[in-house]
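Here is the structure we will look at.
Complex shown without one protein chain; remaining protein chains in place.
Should a chain be cited, it is by its letter among A, B, C and D, assigned in written order, with residues numbered from 1 in that chain.
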Amino acid sequence: QDIKIGIILGFTGPLESITPAMAAGAELAVAEVNAAGTLLDGQTVSTVRADSTCIDASAATAAAERLVTSEGVQALMGADCSGVTTAILQNVARPNGIVMVSPSATSPALSTAEDDGLFFRTAPSDARQGVVMTEILRDRGINTVAVTYTNNDYGKGLADSFAAAFTEAGGTVTINAAHEDGKADYSAEVGALASAGGEVLVVAGYVDQGGRGIIQAALDTGAFDTFVLPDGMVGEALVANIGDGLNGSFGQYPGTDSEGASIFAEMAAEAGFDGTSAFAAESYDAAALILLAMQASGSTDPAVFKDHIMSVANGPGEEIMPGDLARAIEILKEGGEVDYVGATAVDLIGPGESAGNYREIEIRDGVIETVGFR
Amino acid sequence: MDLLNALVVLTNFVIVPATAYGAQLALGALGVTLIFGILRFSNFAHGDTMAFGTMIAILVTWGLQALGVSLGPLPTALLALPVAIAVTALLLLSTDRIVYRFYRKVRAAPVILVMVSLGVMFVMNALVRFGIGVNEYRFDDGARFVIDARGFREMTGLAEGLAIRTTQVITVIAAVIIVAALFWFLKNTRTGKSMRAFSDNEDLALLSGINPERVVAVTWVITAALATTAGVLYGLDKSFKAFTYFQLLLPIFASAIVGGLGNPLGAIAGGFIIAYSEITVTYAFKRFLTYILPDTLAPEGLVQLLSTDYKFAVSFTILIIVLLFKPTGLFKGQQS
Amino acid sequence: MSVNLRNLGLFALVALLFLLTGITQSWNVTLTIFNMGLISAILALGVNMQWGFAGLFNIGIMGFVALGGLAAVLISMPPVHEAWAAGGLQVILGLVLGAMTIAAAVLFWKRMPQGRMRGLGIVVILVGGFFLFRAVFDPGVSAIEAVNPAATGYLGGLGLPILLSWPAGGLLAAGVAWLIGKTALGLRSDYLAIATLGIAEIIIAMLKNEDWLSRGVKNVVGLPRPVPFEVDLQRSEGFVTRVTGWGLDPVAASGIAVKLAYAGLFIVVLLVLVWLAEMALRSPWGRMMRAIRDNEVAAAAMGKDVTRRHLQIFILGCAVCGIAGAMMTTLDGQLTPGTYQPLRFTFLIWVMVIVGGSGNNWGAVLGGFLIWWLWVMVEPIGLWLIGAVTAGMADGALRTHLLDSAAHMRLLTMGVVLLLVLRFSPRGLIPEK
Amino acid sequence: MSFLIGENMTGGYGPVDILHGCTLAVEKGQIAVIVGPNGAGKSTAMKAVFGMLKLRGGAVRLDGEDITALSPQDRVAKGMAFVPQTQNIFTSMTVEENLEMGAFLRRDDIRPTMEQVYDLFPILREKRRQPAGELSGGQRQQVAVGRALMTQPKVLMLDEPTAGVSPIVMDELFDRIIEVARTGISILMVEQNARQALEIADMGYVLVQGANRYTDTGAALLADPEVRRTFLGG
Partner (left out) sequence: MIVVENLHKHFGGFHAVDGASLEIRKGSITGLIGPNGAGKTTLFNVIAGRLPATSGRVLMDGEDITGLPPHALFHKGLLRTFQIAHEFSSMTVRENLMMVPAGQLGETLWNTWFRRRAIAEEERALRRKADEVLEFLTISHLAEERASNISGGQKKLLELGRTMMVDAKIVFLDEVGAGVNRTLLNTIGDAIVRLNRERGYTFCVIEHDMDFIGRLCDPVICMAEGKVLAEGTVEEVKNDERVIEAYLGTGLKNKVVGGTA
C-alpha cells in the first residue's frame, strides 16, 4: 500500500515565487523517508501537488477536494495563506477527517478555529514574534520605529502584535502602514514612512514581494538605513537582490541553536533548491511530522495518527535533526520516543502550533549571521 | 535652510518618484492606447507582453554580461533592448497571424477581442513563467545613481538627502522622446495616417488602397517596441517579476483611459496623473511641515489625508472625478 | 428547432463533463465544482443583464461580489457587544457626519449659482466635513479594533440566519450600485468600465482596511451554515445507518449530502433568476433595452429615458452579483478580502458571459458552468499534459525544467482552451438569436 | 467591348442572392447612371463591381482584363475609385487628411488635385482642419466625393453622390462629373435624383430586384413615360 500526501500551495498567484521551494522542502522529507524505505514496514510515500492559488478560496477548496476525495491523500501539507487554509480546513479537511499541517499560515484566528484536532502548523504564532522582536529592539536601545506590513493576515497580525508589545515596552511606533504585495511602485509608502521617521524600519513582509520593494525604495531615497527583518523577510534572495545596503540590518526568524537549519540548508542545496527561502524549512518539518506521526501511531489513518503529531514534535525523546528521519523511524519502530527538532526547531504548543524559538540575525558584509537565540 | 530642506524632502519623496513612476506608467499606457486607437480593443495581454519583452532583454543581458560587454555608466540592458524588441515583435506578429486575424475577418465585436486578448494573456503568462520562472530578478548594472542621498547631503550640507537614479532619468527622457515621435509619426507620416484611417473606417481604408495587413503589422511592431522598452525600463528601475508585470496592467489602463484612449498625449498625461495622485494624496506632510512651520506649530500627527492603504483607491477616485468632467478623458479619446 | 437541439446538446456536453469528473475523480469533487458553477452562472447572468441586455461595460463585478460577502458577515455573525460599547455609536455618528457632509456639498452645489463662491464653498464644506468626520470616526474605530483584535476587533453582525444575507447582499450591492450609477453612468463604454473597475478596487480597499467593519485582512471565519455540518452528520446515528444501508461510506456520503443541500438552495435561486431574466428579456422591456443598447440617441428620441433605464439595469445586475457574492461567502464559510482579485472575480465572469454568448441568458448560464469547470480542471489537466509530454523524455535539464513549471500549465491550458472556444464560436456558444 | 463591365453578376451577402444576373457597363469617358427603387440592389451591384462582395456567378472586366478575383485594394491600384453610399468618410480625421487618404496610392504631387477639389467645394477649404465627423450631412457628402476625386482614377464609381447636397452644389457636382468624364474617365453612378442624372448620362440602367429592367441611353429612358412614372417620380 502506498501513502499519499497532498502538497497544496499557491503555485500560481502572489506567492508563486516562494512556493516551489516550499514544495521542494516537503518533497525532500518524503524523499528522505522513501530512501530509508523503512516507514511502516516498507511503505512508500508519494506526493501530489495542487494549486491553492493563495487567494482564491473556492479554487483552493476544489483542488483540496480533488486531493482528498479523488487522489485519496491521507494528509495535507499546506496550505500556505491563512485565508485558503481556513477554507480548506473547514470545507475539506474536517468533513473528510484529514490531517492538515500548514507550514506558513500564521493567522491567530486559526488557533481558535474548530479543527477536530486535525490542524497543525509549523509556523510560529505572530504574537510570539512580536514580543521577541521587541526584546531585540530594546536590547539594541532603539526607541522609535516605523512599521510597514504586507496587507494580509500574516503581515497585519505580526505588525499589530509587535506594535502592541513595543508600545507596552515603552517604545514608539511612528507609523504602522500597510503595503500591498505585487504592486508596481512603493514610493507613496516610503514617502509616508520617511515622513513619520524612526530609527529603523520594521518590514513585516515577504522577501521577494512588496517587502523588498519597500526596502529598495527606502534605501534609494535615503529614508532609512537600517531595517528590522522578521521571518518572512529573511532570505538569501534579499541579500542577493539588494546587496550592501542591507549591512547592519537585523531581525529574527524561527530557529534554535540547534544546527537543524544549516543542515537543512545544505540538504536543500544538494537537492537543488534554496533552503533559506521563506517557509521552505517549515514545509520540510510539516511533511516530516506527518510521516513520523504515522510511524509513531503505526497507522496511516488520519483519525489515529493525528494524536501523535504533538508527541513526536515535542518529545521527550531523542532529538531529531533534518536528515535523521531514518533514524527517527527506527527509534519509533522499536517503541522509543523522539523529539523532532527539524529545520526550525519545532515545538508545538496549545492548539498545535509552533511555539516559536527565534534566531536573531544580523547582516554583515552581505552575509546573514546568527548573533543569538531568543 | 529649513525651507530648502522642506523642498528637498518634497522633491525626494514626491516629485522625483512620482515623475519617474508616471513616466513608467505612461510608457505602458502608450502601448495600450496605440492598440486601442488602431485595432480598437483593450489589450489585456499588454502587461504580459511587457514581461515577455523584458524576459528576452534579461536573457540577452545575461549573455552580454557573461561576454563582458558593458555600457559603462548605462545599464547593459539597453544594448539588449533592440534584440528583445525584435523577438517580441515576432511573437506579436505570429500571435496576430494565429489568433487576432481571424476575428478581424469575421468583424468580431471589440469585446470579443478583449476576451481573446485575455486568452493570449494567459498563454503569454505561461510562456514567461516557462521561460524565466516566477522569481524576482535584478538586471541593472552601471551607475545606479545620478545623485544619491548621502552624496547630496555631503555636497550641500543639508540635513535631507536627494536621490535621483539613472534609470529614472532614462525613463523620463525615453517617455518624452517616444511620445513625441509617436505623435509625429501618427500625425505626419503616410503610414501613420493610414493607421488612423484604418482605425476609423476599415472598409473605406480598403477603398483608398490601404493595405490593412500592413497597417496591423506596423501597429504590432510599434507595440512590441513600446511594451519592451516600457518593461525593460521598469524592470531596471524596480526589478523583474512576472506577477508584478501582470499587476501593472491596472494602473496602466487607468492611465490610458484617464488621458483619453487612443491619444498618445493622453497616455502621458494619464500616467502622471495616476502617479502623482497616488503619491501626493497619501503623502504624510509631517516632515515637510516640521521644516517650514515654527517649532511651536510643528504637527503631532502625520498630516496625511488618507493612509497609504488607500493609495490605489485615491488614484481611482481622481480618475473617476476627471472622467465625470471629461467623459472621454483629458485629451478627448475615442470610444469603441 | 435545430438551434434548440444544439443548445440542449451543449448543456448535455457540459453535464457530461461533470459526470466524467465524478466518475474519474470523485463525486465530491464534481459537486464542489458544480456548486461554484451554479454561483458562477448567477454571476454571469448578472453581467449578461448589464452587458448583453443593455450594453453597459461593468468590470467592477468583483466589488459587488465582495459587498455580498460583507452582507453575509453583517447579517449572520453574532454581534460583539463589547465592541459596540467601546465605540459603536461613535463610529455610526462619524459615518452619519460623513454622509451629511456629502449631502450638504451636493445640496450646496445645486442651490448656489455658478461662480467662484460655489467652488470655494464646496471646498470649505468638504474639507471641514472631512476633518470633523475623522475627528469623530477615528477614535471610535481605534476603540473597536482594540477589543480582542485576534478574535474579534470588529462590531460583528446581527446574528440572523445566513440565508437572509442573500437578499441582503443583493440590497447592499443595489444600494451601492445606485450611488455609482447616479454619478458614473453618464460615461460610455471603456470609460465606464474603468470607473467601475476603480470603484471595485475602492470597495476592496475598504474591506481590507476597515477592520472595525469586517476585520479587514484578518478575515472573518466560521460563518454559520444554512445546512448541517458533515461532522455532525457523521455523528448522527440515523444518517450513518441509512447511508451504510445504501452501501455508501458515511464520510463521503456526508460530504455529498451537504453539497447536495447547497446545490438545492443554489438551484432554486438560479432558476428563479433565470426565469425573471428570461421573462424580462422576451418582453417589450427587453426590446426597449436592446434598442437602447443599439442606439441611445435614437432610443431617446423615441421617448425612452435612457439614463433611468441604464440605472435600473445597472442596479439589477449588481444586485444579482451581490446575491451571488453572499452565496459564495456562505459556501466558503468565511470572508477573505484578499480573495477578491479582478482576474478571478471580474474577468473570469466576463469570459463566461462572452464564451456562453452575450445577450442570451442560457448562454451565460452555460458559460458559467463550463468556464468554472475549466478553471478548476485545467490544473490537473495541465499537470497531466506536462506529464504526458515529459514521459517520453530522457532525464535532463529540460525535463526537470518542464516538470518544475508544471503549475504554469494551468495558465497555458486556460488560455489555449479559451482561444479555441472563441475561435470556433466567436459569438458565443449560444449566441443571441 | 466596354471599358468596365460587370457581366451577369449573381450574388448576395448571405445565402440569399440579391443580384440575379445583373449587368452594368460603362465606356471610356462616358457616364452611366443606375436608377431603381430602394432595395433594388443598386448599392450591392456597385459593391460587386468593386469586389466587396463574393460573386456566385458572372465576371467583372476592366479594360478587357478579368478582375473578378482581385481584392478591392488591387482594384484601387488598377485605377478604380468608389464612393460608398454610407460611411464614406473618415470621421475622426480632418477634411484634409480625408482627401490625402484618397490619394494614398499616388506618389506624385497631390497639391494641384487638392486645390481642384477645394475649388469645386469651397466649403471644404474653409473646414479643412476640422474633423470630418463634425460636418453637416451635405458637407460630408462633398468630402466623400472629393476623396474619390483625389485618386485620379480611370473609373469613378459613385453611390448616390448627391444625396443631401443642396441644389447649387448638386449642379456644380454634375458639372464637374461631366468635365471629369470629358477627360476620359468613365463614371458609373447610382442616383435617386434620377432626372438630373439621366440628363447627363450616356447610358442608363434601371435595376429592379437585382436584375436589369430597362437599359437604354439616358435620354431614351427619360423619354419613356412608363419609366418616368414608375421609377423617376413622374
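Heads up, the rule we're going with is that a contact is a pair of C-beta atoms (placed from the backbone, for glycine too) under 8 Å apart; a residue touches a chain by one contact, two chains touch by 3 or more.
Just so you know, these numbers come straight off a predicted model, no measurement behind them.
Touch, as defined at the top, links the missing chain to these shown chains in the whole complex: C, D. Contact with the undisplayed chain is limited, among D:Pro15, D:Gly64, D:Pro112 or D:Gly233, to D:Gly233. Of the candidate positions D:Ala25, D:Leu55, D:Val145 or D:Met170, contact with the unshown chain belongs to D:Met170.
In the complete assembly, the contact with the undisplayed chain comes from D:Ala201, out of D:Leu4, D:Val95, D:Leu156 or D:Ala201.
In the complete complex, the hidden chain is touched by one of C:Ile23, C:Ala146 or C:Met302, namely C:Met302.
Residues of subunit C that touch the chain left out of the display are 276, 279-280, 283-288, 290-291, 293-295, 297-306, 312, 432. Taking the complete complex into account, residues 13, 30-31, 36-39, 42-44, 85-86, 123, 134-139, 141-142, 160, 163-172, 174-175, 178-179, 192-196, 199-204, 217-220, 229-234 of subunit D touch the chain not shown.
Here is the rule we go by: only the chains that are shown with their structure count from here on.
Under the contact definition stated at the top, the chains bordering both subunit C and subunit D are B. If you compare B-D with B-C, the chain pair joined by more contacting C-beta pairs is B-C. Averaging C-alpha coordinates per chain and comparing to subunit C, the farthest chain turns out to be D.
Computed centre separation for the pair subunit A/subunit C is 31 angstrom, with centres defined by C-alpha atoms. The distance from the centre of subunit A to the centre of subunit D, with each centre set as the mean of the Cα atoms, comes to 76 Å. Under the contact definition stated at the top, the residues of subunit C that touch 2 or more other chains are 208-209, 408, 411. In subunit B, the positions touching at least two other chains are 129, 307, 309, 312. Taken together, the chains touch in the following pairs: A-B, A-C, B-C, B-D. For subunit B in complex with subunit A, the residues that touch the partner chain are 9, 12-14, 17-18, 21, 24-25, 129, 134-136, 138, 144-145, 148-150, 153, 161, 163, 165, 234, 238-239, 241, 243-244, 247-248, 251, 275, 278-279, 282-288, 302, 304, 307-309, 311-312.
Those residues of subunit C whose C-beta lies close enough to touch subunit B in the complex are 51, 57, 183-184, 186-191, 193-195, 197-199, 201-202, 205-206, 208-209, 342, 347, 350-351, 354-355, 358, 401-402, 405, 408-409, 411-412, 414-416, 418-419, 422-423, 426-427.
Interface residues of subunit D facing subunit B in the complex, by the touch rule stated above, are 50, 52, 71-73, 76-77, 81-82, 84, 87-93, 97, 100-102, 104-105, 147, 151.
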